[in-house]
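Here you go, one structure.
One protein chain omitted, others in place.
Showing chain A:
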């Protein structure tokens, strides 16, 4: 399972966010360019419809593939009270013919995206990953190169904070993610996926401040 929160930021403030993250995490960013293919089971397959994502990491010299299944969110009064979504998530690396396999099994292409941006991976009470990316759609099937992809939300980038968790330790992971998110609060607000909170009004001032002092925590 994983803990996850999401938010959005206007593109002009992404550089400031990067400086802030660099300062907070003490690690360098990694470039992100992922082709995400969402497949759904054909109409007759499975007693309930199912969905699986195939992620192709285009940053590698030889693209690598990952199969990702995101399951239902944890429910109940306890889950509602926390500000982080805890959900089942399973990933598996796979060889490059994985799309062919799923087509042969009766899965159909639902949609595809190209995520372009950067990530930070670091340990801070949990193994946290921050992903800042623009989400693009392809005008032609699988055309991830050149002028093909166009932003789905021009001028806005998606920020996602995730951390792997287990049924034993998710409380600590939730706490670690929540406390990390507070550091980003002046630039963006992070919430459970699907609970949109928009951009924050303090972003411009916070970004200007970060850009002027080069990312050190303000005194």
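Definition applied: contacts are C-beta pairs under 8 Å (C-beta built on N, C-alpha and C of every residue); 3 or more make two chains touch, one makes a residue touch a chain; residues count from 1.
Methods note: contacts and distances are computed from a predicted model.
The complex appears with one chain absent; UniProt names that chain "Mediator of RNA polymerase II transcription subunit 20" among the candidates "tRNA (guanine(10)-N(2))-methyltransferase", "RBR-type E3 ubiquitin transferase", "Mediator of RNA polymerase II transcription subunit 20" or "Ribosomal RNA-processing protein 42". Touching the chain that is not shown, out of A:11, A:30, A:88 or A:171: A:88 (per the contact rule at the top). Shown as candidates are A:27, A:101 or A:152; the residue that touches the absent chain is A:101. Interface residues of chain A with the unshown chain, by the touch rule above, are 41-42, 44-48, 50, 52, 67, 69, 71, 88, 90-95, 97-98, 100-101, 104-107.
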